[in-house]
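Only one protein chain is missing from this complex, and each of the others stays in its spot.
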Amino acid sequence: MCRFTLYLGPSIRLGKLLIEPEHSLINQSVRSRERKEPTNGDGFGVGWYAPRLSREPAVFHSVRPAWSDRNLRELSRVIATPCVMAHVRAATAGFGVDLVNCHPFSWRRYLLMHNGYIAGFERIRRRLLAPLSDTAFGLVRGSTDTEHLFAVFVDQLLRDGEAANGADPALRLAERLAATLRQVLQAAAAAGVREPHYLNVAVSNGQQAVVSRFTTDPVGDGDSLYLLRGNLYQTTAEEFGERDREERDTAVLVSSERLTPAPGWQAVPRNHLVVIGRGERPRLLALNELAEIV
Amino acid sequence: MCRFTLYLGPSIRLGKLLIEPEHSLINQSVRSRERKEPTNGDGFGVGWYAPRLSREPAVFHSVRPAWSDRNLRELSRVIATPCVMAHVRAATAGFGVDLVNCHPFSWRRYLLMHNGYIAGFERIRRRLLAPLSDTAFGLVRGSTDTEHLFAVFVDQLLRDGEAANGADPALRLAERLAATLRQVLQAAAAAGVREPHYLNVAVSNGQQAVVSRFTTDPVGDGDSLYLLRGNLYQTTAEEFGERDREERDTAVLVSSERLTPAPGWQAVPRNHLVVIGRGERPRLLALNELAEIV
Amino acid sequence: MCRFTLYLGPSIRLGKLLIEPEHSLINQSVRSRERKEPTNGDGFGVGWYAPRLSREPAVFHSVRPAWSDRNLRELSRVIATPCVMAHVRAATAGFGVDLVNCHPFSWRRYLLMHNGYIAGFERIRRRLLAPLSDTAFGLVRGSTDTEHLFAVFVDQLLRDGEAANGADPALRLAERLAATLRQVLQAAAAAGVREPHYLNVAVSNGQQAVVSRFTTDPVGDGDSLYLLRGNLYQTTAEEFGERDREERDTAVLVSSERLTPAPGWQAVPRNHLVVIGRGERPRLLALNELAEIV
Partner (left out) sequence: MCRFTLYLGPSIRLGKLLIEPEHSLINQSVRSRERKEPTNGDGFGVGWYAPRLSREPAVFHSVRPAWSDRNLRELSRVIATPCVMAHVRAATAGFGVDLVNCHPFSWRRYLLMHNGYIAGFERIRRRLLAPLSDTAFGLVRGSTDTEHLFAVFVDQLLRDGEAANGADPALRLAERLAATLRQVLQAAAAAGVREPHYLNVAVSNGQQAVVSRFTTDPVGDGDSLYLLRGNLYQTTAEEFGERDREERDTAVLVSSERLTPAPGWQAVPRNHLVVIGRGERPRLLALNELAEIV
């Protein structure tokens, strides 16, 4: 069922997010605190943006548990980035642990990752694929529900035209994610799937990011998810260089579990989206209508 | 483009096929002789039957080159089996090297592997999947043309009823493979694919096996393929135990390249099937009609 | 700190030990019950004997967690053997997860695995290696305490002459393991190491096996270890074939944790060896003198 962390803000060294915090993602791969099954040892992935060198983000995947991967620790030491999406995987029954099934998934400037599952996925896999353009269909190389959900997302981008972002690109991205979730829920409903879905999905293009905390389970709030704004850690001038305080305070973190015991982490409300634009205050949007698709 | 070896006959130690011959499959993973690109280092797989312990064959897959895999050498020492299908992979452009993409593929009693490629596969992937039953569709977990071809094969088995094998089950299996190739060629033709296909496909259920040497390339005979009957190696009583000579002579090997310099290897003619039943003389059947599908 | 299982008895299908029991070793890789840190996801290994095909056992190693390894499940279905040693690893701080560091270690007919650790190992590594013959020294390819302990064991075999087994080979093997532990403890004591050692070590040659439950920790009994004799499971004629009841009752299992809730599992007493010979009643020997090496 996985755990993930998304960061968007001033350039930060990967280790500050993935390794050093008291309850870092690497520690969550060993023992997460807010999942029924605490271990997330079915591979991991990190996607990050390096805008000066490439338009598109890079992705690093491994089928090994995050806790024992030396490459991850090495990369964490020497990479700094203004936007990261990192994910540790717990695969259903431990199967399908393959590189093709690691999150985040990527296409052009976009990265997407997911904690949860699409109920009845094997029964609706065909329905999800059927309406897709050939391009979106061709993106699917593995067997995860997440990769199929991403194909739906990309299909919409292709239909709309990526550039149709308007004046509020973060909101546009939010609408796209909501539309993706809607399409998935409708396909499942049409197939008569009644079991609850768990759809904490994060997507970004390096400048905007949106994260859902969504479930159709009538009980509870779905998988855990937290938001933290502002200057997270005890930073020194060294960390952020000569950037001014105002910029430092624009760091935004959305994470399955709280990386640190610091105050400031707020639980994302059930069935809401966190909508993030670089340099802006994050917004919370309700996903009311989605909850009504049975 | 891969190399493979199939064996059906008295129980034989895996090492006798995979490790010990002068031009074993492991040696072919380093340097095959009859491929344009000699290296086959994009993973490997071995499927074998252990009829006293299980109805279904076991499959061992690895993304590592066969030549450096210690597990393969260890297993080869201690496993004896009456039917083996082993494959070393050369992936197009070295990508998609994942466990889900290793041959042989398996379903119930069946194993299938392939040397070659379906031309224009990415363009016809949807067409191949569209007519399949949900069960066959659900088998596909990766992105290889071979896995999709196998899904077509399984779909036919499910439609026919597996048990509809009649008096000549080896021939029935041959008809099924031919029908599978036909369906693939027709889908490609309907999509306007003109480039040549290379379809050396091996399928078995442990008792019968069929191997195709097929190409629509007007030039040449397609990927290499050889047949050897009878008592292959200098065997001693130790090797085959107390079985009699007549049984020993029923060993049949079909292999992309000749494992040994011994006489007796015959090249399989272009566009033919080798049809093998346990204890029977292998037969060659022409695939005339398939060659006419453009 | 690992969990392991050793079996010596009539030929048994691997799955009956590794997969099917309610608390199988695969389940212990996810969540063991008697370790402080329950996860054992730092690779695994299985060694087994196939006497009709090879004098030496085969070993299968993987750096992946046992719970997600498809090859392990496949092998478990089709391999039957009269002696197995299987191990799931929890590496200190999750590092050094490499094939060279997987248990069991092997040399000629011998397999050895270990749950626990040699205290102060990095400080005594050189002392352990210094007195070894060149042959034993040359066996060490990785960095585990266990591999070094095995080199000490092999060195003794080479000095004694392997064949010097006398009338009670199981007891001879026990003496060798005790001597190995003694040498390790003495090296640590000479180096001034005071922290406690945990040395649950299993060694076998396919016909005899010895397992230690040993610690120098003054508190507690060391890592858990259980012994079970006799016909373990609800077996049918199918399972053991035509062998008679008397032979079936000679199955012996020694395991870090109880694989089943069945009665009959007895905890191995602190600082004892379990001494097993094929077809004999297992014996318990006290390791009194070793406990006195400080």
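Note that the chains are named A, B and C in the order they appear, and that numbering of residues resets to 1 at the start of each chain.
Basically, a residue touches a chain if its C-beta (ideal position, glycine included) is under 8 Å from a C-beta of that chain, and two chains touch if they have at least 3 such contacts.
All values derive from a computational prediction rather than experimental measurement.
Student: Touch as defined at the start, partner being the missing chain; which of B:53, B:97, B:139 or B:189 qualifies?
Tutor: Looking across B:53, B:97, B:139 or B:189, the contact with the absent chain belongs to B:97.
Student: Touching the left-out chain: which of B:41, B:57 or B:222?
Tutor: Among B:41, B:57 or B:222, only B:41 touches the chain that is not shown.
Student: Which of C:125, C:182, C:270 or C:283 touches the chain that is not shown?
Tutor: Only one listed residue reaches the unshown chain, and that is C:125.
Student: Of the residues C:53, C:99 or C:158, which one touches the chain left out of the display?
Tutor: Once the missing chain is taken into account, the touching residue is C:99.
Student: In the complete complex, the non-displayed chain touches which residues of subunit C?
Tutor: Interface residues of subunit C facing the absent chain: 96, 98-100, 122-123, 125-126, 134, 137-138, 140-143.
Student: Which parts of subunit B are in contact with the chain that was left out?
Tutor: Per the touch rule, subunit B residues meeting the hidden chain are 30-31, 39, 41-42, 63-65, 67-68, 70, 91, 94-95, 97.
Student: Since one chain isn't shown, list which residues of subunit A touch it in the complete complex.
Tutor: 13, 48, 50, 52-54, 56-62, 70-71, 74-75, 77-80, 99
Just so we're on the same page, only the chains that are shown with their structure count from here on.
Student: Using C-alpha centroids, which chain lies at the maximum separation from subunit C?
Tutor: A
Student: With over half of the numbers shared counting as same, classify the subunit A/subunit B interface as same or different.
Tutor: The interface of subunit A with subunit B is built from mostly shared positions.
Student: Can you give the whole-Å distance between the Cα centres of subunit A and subunit C?
Tutor: 43
Student: Between subunit A and subunit B, what is the gap in Å from one C-alpha centre to the other?
Tutor: 41
Student: Check each residue of subunit C and list the ones that touch at least two other chains.
Tutor: 70
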